[in-house]
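The structure appears below as structure tokens.
The complex is shown incomplete by one protein chain, all other protein chains being positioned as in the whole.
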Amino acid sequence: MGGYGDVQMIDENGLRMDGRKPGDVRPITIETGVVPVADGSCRMIWGTNEVIVAVYGPMEAHPRKIQRQDRAVLDVAYNMAPFSTTDRIRPGFNRRSREISKVTADALESVVLLELYPRSKIRIGIEIVSAEAGTRCVGLTAASVALADAGIPMTDLVVSVASGKINDVVVCDLNKEEDNYGEADLPMGVLPNTGELVFLQMDGDLSPDEFKQAWDYNMDAAMEVHKLMVEALKGGGN
Amino acid sequence: MGGYGDVQMIDENGLRMDGRKPGDVRPITIETGVVPVADGSCRMIWGTNEVIVAVYGPMEAHPRKIQRQDRAVLDVAYNMAPFSTTDRIRPGFNRRSREISKVTADALESVVLLELYPRSKIRIGIEIVSAEAGTRCVGLTAASVALADAGIPMTDLVVSVASGKINDVVVCDLNKEEDNYGEADLPMGVLPNTGELVFLQMDGDLSPDEFKQAWDYNMDAAMEVHKLMVEALKGGGN
Amino acid sequence: MGGYGDVQMIDENGLRMDGRKPGDVRPITIETGVVPVADGSCRMIWGTNEVIVAVYGPMEAHPRKIQRQDRAVLDVAYNMAPFSTTDRIRPGFNRRSREISKVTADALESVVLLELYPRSKIRIGIEIVSAEAGTRCVGLTAASVALADAGIPMTDLVVSVASGKINDVVVCDLNKEEDNYGEADLPMGVLPNTGELVFLQMDGDLSPDEFKQAWDYNMDAAMEVHKLMVEALKGGGN
Amino acid sequence: MSVPLVPKLLRAHLADLALNDSRLDDRGQWDARDTKLETGILARAEGSAKVTMGDTIVLAGVKFQIMTPYPDRPNQGGLMCSCEVRPIAGRHWEAGPPSPQSIELGRVVDRGIRESGCIDVDELCIIPGEKAWQVILDLHAISDDGNLFDAFALAGIAALRDATIPAERFEIGEDTPLKVSKTPIMCSYHKVGGRFVYDASYREELGGDERIHITLGDDDHVHSLQKGLKGIFTAEEFDEIMEHAKARCAELREIVNG
Amino acid sequence: MSVPLVPKLLRAHLADLALNDSRLDDRGQWDARDTKLETGILARAEGSAKVTMGDTIVLAGVKFQIMTPYPDRPNQGGLMCSCEVRPIAGRHWEAGPPSPQSIELGRVVDRGIRESGCIDVDELCIIPGEKAWQVILDLHAISDDGNLFDAFALAGIAALRDATIPAERFEIGEDTPLKVSKTPIMCSYHKVGGRFVYDASYREELGGDERIHITLGDDDHVHSLQKGLKGIFTAEEFDEIMEHAKARCAELREIVNG
Partner (left out) sequence: MSVPLVPKLLRAHLADLALNDSRLDDRGQWDARDTKLETGILARAEGSAKVTMGDTIVLAGVKFQIMTPYPDRPNQGGLMCSCEVRPIAGRHWEAGPPSPQSIELGRVVDRGIRESGCIDVDELCIIPGEKAWQVILDLHAISDDGNLFDAFALAGIAALRDATIPAERFEIGEDTPLKVSKTPIMCSYHKVGGRFVYDASYREELGGDERIHITLGDDDHVHSLQKGLKGIFTAEEFDEIMEHAKARCAELREIVNG
């Protein structure tokens, strides 16, 4: 969080610079089947984020030491393409990408019926080809759509949204400028059918009341995005 | 290719700076048995290039995952010694060396009777101890001599030569200055008994006619170098 | 060895800057059982060096390729904590640490009855949390105490001390300033029961006579330190 | 960290204990292990702390370096937080490149401290655009019996509060204490035997499921959250954890500030 | 890329098809798959392109950085071309350090573009000896059904032609289009079932032998060649390939220039 509280990002009518109200989500487009050689795939455009996810498997887990006798393992590779940001990102090992890959795998393992595929592996490649803000949320959400597109059984989809704070106002789904100058960021991963959580992070500074507001925005937004995901999977998303 | 076309490298008599005619090859010396602990070896001095190659094997291929059930694998390690060039080369991983190792292995695998040695490995270490220009050609040529010195059965030797272009003139076997200022480089790996090819690269700019000329120079030079290789293997090369 | 002979480090009475006579060792404190989760451990404070060692095992050696059919392997990891020196040390691979880990393992393998535990591994973690001079000696000495604390059978303890030379005077157990400006450093690892050696290094410049003096200082100091080690292991060291 | 086979017997045992509202070491669900904090204990560090929580022991050391400020922030120094868990700390920690687990550990602790804004990086500037202090907080595990997260976070903020800027050694004025304006505290909760517990031991971590890390600052402000590992939790579970964290963080803050 | 066991049945089937002058997808020996090119499709790149060849899909993005010219070439900027094939692109691409295959892929595509001289690096100089533009072309595979080489090369030159120098963002004048004076095009041929075919699919690559990559510029000038993998070919085979390449490169150049 940059924490530059002196940049004015909410106007006198309470609207944000892109015209949204505090609780609004950016425009979202979802398409499946975009990686022809994959078992399932999804392109999600969310604001000016563009994320492509491909799912391969279940397939043999090798090397054998990663195999689990009683369940499948998820192998998640989140990556930002070098041209996905204003300043080019050098390819190669990156602690941030490793950590996001791990929390994404943790979230998805909570819903995929892994015990149906002992000793096998399901690989999920997440490529951010254009990044705005909230790429980890878009990646996780798109990955659950791609898993469904691949026919992998899950207890629920996962919807991930981040709310935050700018100019001491809590707002939903930060865009790039808001993320740069914002004072807090609360990404959550929600199961829309039960309201339970599988993913939670937070950075910055939120009072107890602000925290409650951000939490509620995320829950409401998750339900809204969930509808688009279901539509896309029914074939209406393209 | 540097492409500095304004440096004059061919004189009024059509001779190059080192006195060669366009189609001439630099002086070459070949010696075998230079690495006493190896199964076969070769030192080739070509202009001021000096290359030492050692062959070990066939031996057990390990780790086991590199084994092939029906044939031997070639493990080629091309390397430029740190002191082999005007500016010192830092030891360690190097994409250029990896790529040259790979194309050299590809060329040699085309002639070695790999299927005689299932599950085994033949290791070829190529060390450039003094580099002028065309080290990949000298390395490949010397490696085929070292394989023969080790008694590894092959369908043919491989002779590799590079022609190029300087001052818009096509010439054979570029030396260091010609390589620095030249406009194209066409290295080829030829089987002298049939005229077939197992190695081909090219960089720079050649018109269709120039390309034909460079190709022909390489073919002629390969036949010439082949004679020296045969002599060295008969014991006359030292 | 810095070799700045012009800094005066021995006074007119032949005493060193910290008041020691040439043959004196710095104050030493030894404590065992300091890492509760380990099978054996030791904290040794030696001058302002502070070293913590933990021993784990014998335990299964994996990956299997490190196993030895007829004996245990010692896996020694010597490391300087980033905050252990005046200038911070970057974590990560470090040739000096690798080499010290290796010579420490070599020394300890000479006394541990490895053949009692075929196919197993004994792991020894050595962390320098505060470094003065002679950390490799302190680490090795503390490791032999930690092995004894873990009940691993050994033919003898190992005591390691370094003598050196400052202002052309041979002195025992260099401290930090002496090490910075000293002209030689002779660390040895001694078996106190027999006077035999399992570890020996040396850097700098010593005449044959100086070398003899440094050797003798080390032998005497080793016997002195040995008493403290035995006391600590009997429970009197804390 | 090598991947241990999930110990089914241990999981079953932990589930039994949970049914009886007990734990392996007889603690209650929200009870902490004995927690001790010492500062100023490392001879070469500019600030240091040692935290003992049961059989878990960690060290924190602060060092300073001179850095060139980033072009877009010419008036700011920096704070870097680095975590290492080496083979000394437990049978399950192998040497080698950082594992995903240790990367997460470092990043979560780092965020809790950094995001609280406890260090004013503007005050670290020496000459704008040219020179600034970089504060480096190194966290080092000595003995891992579980809950390294909280131990590292506690040792980290305490070491920062103990730190002195070594200006004399760098020949830029007099030594002064590092200003630390806030006291972020982390509390971690593991789902063990089907319910969340506070301050899990290593065996509870081994037989447990997801974990939640909460860093709170003054006035219960939230500075960082992290859910780790596979697992599903409800909003009600989270609320209960948060209530406990508010009380416990306040207690621990007293220890650091006192 | 993991090493697949050579699929003997696949090789036999491909040999049968070759005897009947056919291919797995019924194409003729020299037929290309359906090829589509889109440009300007990446929001954050300064130039971009997407190429679809059958089920093979790749992206190319151009970014600019400020570099200090090399001391021996004070008036020149630079062009860097980097290739990545990540686990998204196919079942056979594993995460990890670059494989020999992907290193060769990057270097061959890079050479084709660089050696053509299509970018005049002298024009990238801003202040001699001090500042110059570095053009970075990143090639990224989305779906690999074979012949990534040609797809990358086509997307690469198209993205360069689409690129704008972002001078305003760097506060050094107005944005201007990057000048690209030539249009190098690569055509790749794989020996499948004993004969060379154009634009091989992944299964043809898997059951094939050596491959030859040819990059031609304007007026059929040759800019780069590469023979890959084990295999022997004759001068006659090469001549036949070269003739096809001249015709096909001209067609593809129309698509890029158009």
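By written order: A, B, C, D and E. Residues from 1 in each chain.
Note that in this section a residue touches a chain if its C-beta (ideal position, glycine included) is under 8 Å from a C-beta of that chain, and two chains touch if they have at least 3 such contacts.
As the structure is a prediction and not an experimental result, all values here were calculated from the model.
Undergrad: Give the labels of the shown chains that the missing chain contacts, considering the complete complex.
TA: Answer for the hidden chain's contacts among shown chains: B, C.
Undergrad: Which of these touches the unseen chain: C:V7, C:M59, C:M202 or C:L233?
TA: Looking across C:V7, C:M59, C:M202 or C:L233, the contact with the absent chain belongs to C:M202.
Undergrad: Using the touch definition from the top, which of C:M80, C:V145, C:V170 or C:L186 touches the missing chain?
TA: Once the missing chain is taken into account, the touching residue is C:L186.
Undergrad: For a quick check of understanding: of B:T32, B:N79 or B:S110, which residue touches the chain that isn't displayed?
TA: B:N79
Undergrad: Return the single residue from B:M9, B:I30 or B:I52 that touches the missing chain.
TA: B:I52
Undergrad: Residue by residue, what part of chain B touches the chain that was omitted?
TA: Answer for chain B: residues 34-38, 48, 50, 52-54, 56, 59, 62, 75, 77, 79, 81-88, 91, 123, 125-127, 129-131 touch the chain left out.
Undergrad: For chain C, which residues reach the chain that was dropped from this view?
TA: Touch with the absent chain occurs at residues 1, 3, 95-96, 98-99, 101-103, 106, 109-111, 186, 191, 194-208, 211, 215.
We take it that only the chains that are shown with their structure count from here on.
Undergrad: Just to be sure I understand the contacts, which chains border both chain C and chain A?
TA: The shared contacts of chain A and chain C, listed by label, come to D.
Undergrad: Would you mind naming the chains that touch chain A and likewise touch chain B?
TA: E
Undergrad: Taking chain D out of the count, group the remaining chains by whether they are connected through touching.
TA: Contact components excluding chain D, positions unchanged: A, B, E | C.
Undergrad: Of all the other chains, whose mean CA position lies farthest from chain C?
TA: E
Undergrad: Farthest from chain B in C-alpha centre terms, which chain would that be?
TA: It is D whose centre lies farthest from that of chain B.
Undergrad: Taking each chain's centre as the mean of its CA atoms, how far is chain A from chain E in angstrom?
TA: 32
Undergrad: Based on which chains touch which, is the overall arrangement a line, ring, star, complete graph, or other?
TA: Here the contact pattern is a line, an open path with two ends.
Undergrad: According to the definition of touch, which chains form touching pairs?
TA: Chains touch in the following pairs: A-D, A-E, B-E, C-D.
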